[in-house]
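Missing here: one protein chain of the complex. Every other protein chain is in place.
We call the chains A, B, C, D and E, going by the order they appear; numbering starts again at 1 in every chain.
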Amino acid sequence: MTAGDAAVIVLVSLPHAAAIAGFVWPSRAVTVSLISAATLMAAALVAMHAVAGYGAWRHDVGGWEAPLGIGWTIDGVACALLLLTAAVGLAGSIHHAAARVRPSTAAHDPRYFWPLWLFLWGGLNALFVSADLFNIFVTLEFVTVASVGLIALSGRLAQAAAWRYLLATLFGSSVYLLGVALIYGRVAALDLPFLAQALPADLVGMTAASLVTIGLLLKGAVFPLHFWLPSAHARALPPVSAILSGVVVAAAFYLLARAWLGPFRELLTPAAGTALGLLGAGAVLWGGLLALLQRHLKRMIAYSTVSQLGFCMLLFPLAAAGATQLAWTGAMVVLLAHGLSKAACFLAAGVIVRHHRSGRVDALGGCQQGIGLAWFAFALAAASLVGLPPTGGFVGKWWLAQAAINSGAYPWLALLVAGTLLTAAYLWRVLEAAIRTGPPDEARRPAAIAAHREGAPATPSDRGMMIAALGLALGAVAVGAAAPPLAPVLSSAIGVTW
Amino acid sequence: MLIYLALASVLFVIGLHGLFTARNLLRRLLSLNVLTTAVFLLLVVIARKATPLDPVPHAMVLTGIVIAVSTTAVALALVERIALRHSPEPEPSASTRPGEEDA
Amino acid sequence: MGLVGQVFDALLAIALVWLAWQATRAADLFRAVVSFIVFGLLMAVAWVRLEAPDIALAEAAIGAGATGALLLSALDRLAPRRGRSWARVWRADARTWVLWVPAVMALAGALTAAAWQLPAPGLGAVATGALEQSGVDHAVTAVLLNFRALDTLLEIGVLVLAAVAVWSMGPAPAASAPVMPSPTLPMLGRTLFPVFVLVAAYLLWRGSHAPGGAFPAGAVLGAGGILMLLAGAQPWIRSAEHGPWRAILSAGFAVMLFAAIVGALAGGAFFEYPAAIASHAILVLEVTAGMSIALLLFAVYLRGEPHPAADTDRQRC
Amino acid sequence: MNRVLITGWFESGRRLLDAQHAGLGLPLRLVAYCALWWILSGGEGGWLWGLPAVAAAALFNPFPPGARWRLRWSELLLFIPVFCGLSMRSALDVAARAVHPRCPLDPVLVDYPWQLPDDGGRVFLANLLNLMPGTLCVRIGARSMTVHIIGDTADRLESIARLESRIGRLQVAA
Amino acid sequence: MSWTELVGGLLVIAGMPFFILGTLGLLRFPDVYTRLHALSKADNVGLGLVCVGLGIQSGSPAMMLKLLLIWVLMLVASATGAGLIARTALARGIRPWSP
Partner (left out) sequence: MNQVYPFLAAGLLLNIVVGLVRILRGPTAADRMLAAEMFATSAIVIVLLLAFVTGSFALVDVALIFSLLAALACVTFVSRAWVALEQASDDAASGPPPGDRGDTQ
């Protein structure tokens, strides 16, 4: 067993083991979780190092080869997403541990946060390495149940949102599974790299591809199937929102990309690519517009997720037009930068909302004493979301733009520009509100809240939460620096046909 | 076998219809279960058409059934809490729609 | 069975379609749930017809047993308001009929057509070929606990997760004792308990060489647990002390995970059992998987944390 | 180990020693469960699995033993053919009423005072009545039960009395 | 055809009318109590005949006993179930139908 294999096994099994420990011994859960979060981060780095050093590899689970057994593919993209999960997971763990929610005041039952959180993490890790369509279904369900549990934790208002999320994603999984069943009936294989060689582009293939795509679009909340996302993401606890918006949604896109550039490569005609791209365009514009119209900070950030994932969808038309490699690296960098910065936004927003005791955008002005760091993290993350150089968002969008230029697909370039402007507009609204000295309409705030406008001085707990957010935001910036040298690693993906 | 394939498609469509038109939360859950069963049926028919009989889809369906029970249980627990919230009266109703108010 | 078989299948299909329609559309919520339970019952017959006895066993226990109990129990919280009368349902549906029927026909037809063209090569031969090294004689068990053991691990994980998620939503809503006690219930429980235990053990034993195994065994035992609970058995999971029960609930998952890691440490891949001990390993996994499926179905049925735990347990963690 | 678990084990141990209070004595129960296993396994063995299961079934029954009496086996064996005959009659009776063009039903609710002394026998009788011609037990009270009879009330009451005395003869007080 | 097969088959066939008549009763009888009569009596005798018939046909004592076990379990379930439903119905104030 090589160090890389060991790292992957740790990545898949440690979160589950820690989750069980947290469930069985609730009083030790924080310690166990923080230690395993740090270990997982280290393991993700080891795996990334192994891929960068020796290239991608396969791990046949149980020692059974492809058509019969389940395979894991550990390649650059998978490792990048494992690393993203580890970063968001670690920051979220620190954030939640620092928040010190008192059981008496908590809307949720704090004993169950850690098991659910770690299970979600483990499910995501298993998802990113899996190369087996049915195993992916199981991990998707795993992630769904964990997410629903976490959303429902934050009180009664969130339960309705959790319900809608559950129904939408379960429906998505059923449709996905139908597609998988058709594929299995056609070629009797479930392994993605195997299917990339074997799946013909006939009627069955097309039906299966569209079913798998619809299922994943639902799970990824891609326009117009995004209806469940905003309230689910806005009502959860900050770390939960962070991992849902930053990683869970990205997982669906990741699978979509692997499926379309792998088994469905021959089906990715310019028409199909354009259709998927148009969905992305709709997401960018409609999500951006709605984000602009939101009054609540967390809802705005949630709609921004819908919008930003639209950029990633440009991968498909650009790949269909021939600029596959550049579009792939660009979309993946956007995905990573978005994950980090969106998680940073949610974590920072958690501190900001707590400080101001209100989530309304126009109530965020006034004294910011003590939460300057949170605003700094938010601003950095916003810069990456907009795509200002030298952030990760900039690099990703730049590559997407280059791919558009190289393949002569200028309408997509226009969309990139429009989306960027829209992003800048809605994020500026928030920052502008923060800079204002006082809320514009004093009367709109309840008296009790107005009395607290001065805000409390930062406590150690706030500081821990802010540092977690800042770490992620800095990570989003760092992606910008790290992406160009790591581009070849990012485009090492087993089973993807360029 | 054709008849079971047709059955799977029809069940799928019934589930789809119920999922989109039912107002009641429990009914939507039932529709979803019907939908999932349709997919399982397709898998088993595929296993049956193969020679020799293919055990892999059978295992997949077994896994799927257990997962479906788990998700149904979680969904039911959620539905109950939502119904409880919307009508604290002695006769809680599941058909109340969740509100749109924000946190 | 020839023509009679065709007639049988057609009747089964008609009944299933009608029941599915009732389950999703019936005006009365209870009628919908009962239709769904009968739907599960007849699905088991359909699995029998499709030569999938393993699935039939699991469906008989889960579909007609555990899911039915879950749904019926949920009804006591979700009492329907006055059901709409048939006429009104029909009228309200008239609009959707126009809209839906063509779409429905097209979709169902396309799906059937696509599925009918499947050559369905299958992995039967491959699985049979690998059976000798798998440590068991029954192909489905080999797939579940050896070839695709990772799926099974994660699926038991989903069950654990579901139990955690359900418990996290708050204390169990209803008292576990039946609302209307009857002296016949304990007698029923006492009579059936040994049968449940023996049948579950029997199915586990069968699993290594014939249809059966951890899934149906766990489902039967879990459903049996629900029945015992309803019949008024002292709940095994008690207040403030479900500490060990949490350990027991997650034991199956933990053991499987442990086996997987040991396989990796022994120099192979994740979940790779050395061929010499494969059958023993599968035996252990089968028992733990069956036990945890049973316990977790039972835990999930409680619809909430069994009892609010003592304060010491509730401290911030 | 946890207190509940320990109490549980203790409970089982106590029951083991206290076997004469059980409906069937423990050795008898073990034999019965072994027989059940043999039936289930189709006579193929598998005792490595069967014996632990038999032990678990005998020791962990969560219900307290209900009846404090023992069966008289000869009577039980004699009762089986009687039961089969009565079942057949009851099915034919119901079938005849169902096919009759006018469904000749004359339902009445009758209170029937218990003669049986103890609970176990009463519950057994109440359940048995549901399978006997024309009777359905709809209430089990402290002094009497209410029976739903679909016709020929006098005959039915008489047969209930006969059944009751038969059950009385089945059991020997411990 | 051996005599076990013949006897078994005839018993199985003899069981069928009970199911049909049971359903007839289920459809024709006027209230829940009378329907319980139809259900708990006719169907169980039908099942008993089928089990005995198939058991004779199988020729193996273990199989015969297993089929009888199925029958006994069903007897227990349906006697208890019918009683429970009837008792609950009465407790909920559903009055029996009378001509």
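FYI, contacts are C-beta pairs under 8 Å (C-beta built on N, C-alpha and C of every residue); 3 or more make two chains touch, one makes a residue touch a chain.
Keep in mind it's a predicted model, so treat the numbers as computed, not measured.
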Displayed chains contacted by the hidden chain, counting the whole assembly: C, E
Absent-chain contact - pick from C:20, C:223 or C:248: C:223
Missing-partner contacts on chain E, residue numbers: 1, 5-6, 8-9, 12-13, 15-16, 19-20, 22-23, 26-27, 30-32, 35-36, 39, 43-44, 46-47, 50-51, 54, 57-58, 63, 66-67, 69-71, 73-74, 76-78, 80-82, 84-85, 88-89, 92-95, 97
In chain C, positions touching the absent partner: 1, 4-5, 7-8, 11-12, 14-15, 18-19, 22, 27-28, 30-31, 33-35, 37-38, 41-42, 44-45, 48-49, 51, 53, 56-57, 60-61, 64-65, 68-69, 72-73, 75-80, 82-83, 85-86, 174, 178-180, 182, 185, 188, 192, 195-196, 199, 202-203, 206, 210-212, 216, 220, 223-224, 226-227, 230-231
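The definition used in the following text is that only the chains that are shown with their structure count from here on.
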If a chain touches chain D and chain E alike, it appears here: C
Contact-graph separation of chain A and chain C, given in steps at minimum: 1
Pair of chains ranked first by number of touching C-beta pairs: B-C
Chain A and chain D: spacing of chain centres that average the CA atoms, whole Å: 60
Distance from chain D to chain C - Cα centre to Cα centre, in angstrom: 31
Multi-chain contact sites of chain E, meaning residues that touch two or more partners: 76, 80, 83, 87, 91
Junction residues of chain B - those touching two or more other chains: 12, 15, 25, 42, 46, 49-50, 54, 56, 60, 63, 67, 70-71, 74, 78-79, 81
All chain pairs that touch each other: A-B, A-C, B-C, C-D, C-E, D-E
Complex contact set, residues of chain C against chain B: 6, 9-10, 13, 16-17, 20-21, 23-25, 29, 32-33, 36, 39, 43, 46-47, 49-52, 54-55, 58-59, 62-63, 66-67, 70-71, 74-75, 77-81, 96, 100, 104, 107-109, 111-112, 115-116, 118, 120-125, 127-128, 139-140, 142-144, 147-148, 151-152, 155-156, 158-159, 161-162, 165-166, 169-170, 173, 215, 293, 296-297, 300-301, 303-304
Contact set on chain A toward chain C in their complex: 1, 5-6, 9, 12-13, 16-17, 20, 22-24, 26-30, 59-64, 67-70, 72, 100-103, 108-112, 114-116, 119, 122-123, 126, 134-135, 138-139, 141-142, 145-146, 148-149, 152-153, 159, 182, 185-189, 203-204, 207
Interfacial residue positions of chain A with respect to chain B in the complex: 68, 134, 137-138, 141, 144-145, 148-149, 152, 154-164, 166-167, 170-171, 174, 177-178, 181-182, 184-185, 188, 231, 234-235, 296, 298-299, 359
